[in-house]
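Written below as structure tokens is the structure these notes are about.
A single protein chain has been omitted; all remaining protein chains appear in their positions.
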Amino acid sequence: QRFADNKLGNGIRYTAKDSSFSTQINVRFQSRYSGLMNLENSNYTDNFLIRRYRIKFKGFLYDPSIQYKIELGLSNRDQGNFYNENNGAANIVLDAVLKWEFREGWELWAGQTKLPGNRERVISSGSMQFTERSELNAFYNLDRDMGLQLHHEHEMNGWIIREIGSISMGEGRNITASNVQGYGYTVRAEVLPFGKFQKKGDYFGGDLMREPKPKLSIGITYDFNDNNNRERGQLGRFLDTHVDISSIYADLMFKYHGFSIMSEYANRRLVNGAAFGQDEFGEQRYFYMGEAFNFSTGYLFKNKFEIAGRYVINRPERIDIAPDSEIVTLNLTKYISGHTLKLQSSASYINNHEEANELLFMCQAEIGF
Amino acid sequence: QRFADNKLGNGIRYTAKDSSFSTQINVRFQSRYSGLMNLENSNYTDNFLIRRYRIKFKGFLYDPSIQYKIELGLSNRDQGNFYNENNGAANIVLDAVLKWEFREGWELWAGQTKLPGNRERVISSGSMQFTERSELNAFYNLDRDMGLQLHHEHEMNGWIIREIGSISMGEGRNITASNVQGYGYTVRAEVLPFGKFQKKGDYFGGDLMREPKPKLSIGITYDFNDNNNRERGQLGRFLDTHVDISSIYADLMFKYHGFSIMSEYANRRLVNGAAFGQDEFGEQRYFYMGEAFNFSTGYLFKNKFEIAGRYVINRPERIDIAPDSEIVTLNLTKYISGHTLKLQSSASYINNHEEANELLFMCQAEIGF
Partner (left out) sequence: QRFADNKLGNGIRYTAKDSSFSTQINVRFQSRYSGLMNLENSNYTDNFLIRRYRIKFKGFLYDPSIQYKIELGLSNRDQGNFYNENNGAANIVLDAVLKWEFREGWELWAGQTKLPGNRERVISSGSMQFTERSELNAFYNLDRDMGLQLHHEHEMNGWIIREIGSISMGEGRNITASNVQGYGYTVRAEVLPFGKFQKKGDYFGGDLMREPKPKLSIGITYDFNDNNNRERGQLGRFLDTHVDISSIYADLMFKYHGFSIMSEYANRRLVNGAAFGQDEFGEQRYFYMGEAFNFSTGYLFKNKFEIAGRYVINRPERIDIAPDSEIVTLNLTKYISGHTLKLQSSASYINNHEEANELLFMCQAEIGF
């Protein structure tokens, strides 16, 4: 056995003596204070909690081309909601996936992991530029699902191009109930016209590497969820109606000299127009439809302080399910040891068109190894 | 400290510098696709899930004669069902047992672990020859319980003989409620007329060792569950009636040159005849009685492919609780690295006497270290 590259952020790394397997164990948690002020009546409610608590194992088995990743979510918020469809059990397992590089540039993934949806979602919650992902992500993300993904990466004239195709069960992670019919189908393409980001920087927030040359990634995803009965596809309550859902995502990431931009657009429609169903409590609820846009930019100073701003618009089809709103956020981060150990705080002004406007403060420590 | 024998399947092994304790950490999960076709109306329902996700610690403490084993089950299906009697909590703890070899050939076990019931149950879910255990096991197994077990092994004229006696609480694992009265009593004997199997092969599926000489183990278990109020003894819903349950199990395992046979018989009766009670939702349910038989055989080719077949009969006392059925299963396994990393698929024809017949397909990857 041997231990290699042991430093903060790399977890406990271990390789068997005969190189028949390796593992890396990471543990991390987020302590978050958040306070919300209603600007109409000045009511203030707050909350201080362990927002996320994760244990992760990753490495290879048998052959370096067979990689695995397992992530557990143990905090109360990580465990998600409790439905008959997931055995009423604590949803502790986040990822449990095998990635087989069967040929250079080609990987087949099997198991439960994030779908290739919007970039903000695929970026780990431990590598966010802001204290939390945007409202676009909250209402439109594809989350995790159980299925197969085919990943391909190749180079053309200095451009890096990636194509991903996925077939999944369509109802999200840890479903123990049987599926009546209809899967989720996702395709995504990414173009990196100036080559790869350093240290996979297209999938973490902020330009921690201070890219010496401009780097850009543009991604587009189409998802068709056939015969689905959850409010938001892979997320939300289970309803007694089945619909076909069609979603489009486009996003970009740009980094240069400490300066970074990330922007996304999302659009979700039901193929046959608005529909509703009853949840397990007999409540009538609409499937969530609408569109959203976000734009964020930040600058990292050499002392590892970063200042960033974000603008988000959410236009739900029905304002009885989610507020038609614009949100502006200002965020300050001090990276003590990259994304592994950092302090963040943010202030957001939430302009709700039909309800009272709000101010949201957050202060967060990301802690782990 | 030292690390020894590090290879795939042995987990992360660790012994303290002063040899005051050791531990071995294993992590594994099963990804399973299963599809069920109703042969009357051709309805097809399917499911793809992380069926099991386990973390295991085992080793010794203080002295090599004091062994412990701890296993956690984290997937949604692993967590079992939620009852007041187990605090409504996620049943994460599977095993937590101390095994004290107080004299050569004698071990006292204390804590929570599997009872010495049918062989198929005691074989780890990570070492199964088929994608899943048989229906005999599903309806008749003794599962885990909290208690004391005395294990004795000795040799007589080349025969290995084992006797196991157990007293347990009788209502299964992780019960937090107090027990009104009455424990579970289990006795088991095993005879291995041709000596021990290699690498404890009487307790894993398939003849991975390709035994050069024939090996046979015959086991018989009797269980008496005094004053019990669960539908199936250690499993099922809690009812408001208490009954005495009497169960008999007989099983055998044979292996030779890659060829293997496993067969079991199970019979469960209530001492005072059929009885029912109300569960916590006020539903009236019968205690489960009946008998079942299974026979399976397989052959492992030298390229680590194995083909296996199984026949199961289940004869429940009341067909309103479980189907009177016969099941034939054909299973194909590719052992990539023994039971630690393998691919399995199976097809079963289910002949339900009173209901529509069914076809069940399963495809499964066992992944871990």
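Going by the order they are written in, the chains are A and B; count residues from 1 in each one.
Please note the rule applied: a residue touches a chain if its C-beta (ideal position, glycine included) is under 8 Å from a C-beta of that chain, and two chains touch if they have at least 3 such contacts.
In this text, all values refer to a predicted model and were calculated from it rather than measured experimentally.
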Out of A:F48, A:W106 or A:F305, which touches the unshown chain? A:F48
Residue touching the undisplayed chain, where the options are B:N43, B:N87, B:T241 or B:Q284: B:N87
Which residue of A:A90, A:L239 or A:M253 touches the chain not shown here: A:A90
Among A:F259, A:Y349 or A:F369, the residue in touch with the chain that has been omitted: A:F369
Even though one chain is not shown, subunit A touches it at residues 3, 6-8, 10, 12, 27, 29, 31, 36, 44-50, 53, 74-77, 79, 81-82, 90, 92, 336-337, 340-341, 365, 367-369
Going by the touch rule given at the top, which residues of subunit B touch the chain that is not shown? 1, 14, 16-18, 20-21, 23, 57, 59, 61-62, 66, 68, 70, 72, 86-93, 96, 98, 110-112, 146-147, 168-169, 174-181
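Rule of thumb we're sticking to: only the chains that are shown with their structure count from here on.
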For subunit A superposed on subunit B via Cα atoms, how large is the rotation, as a multiple of 5°? 120
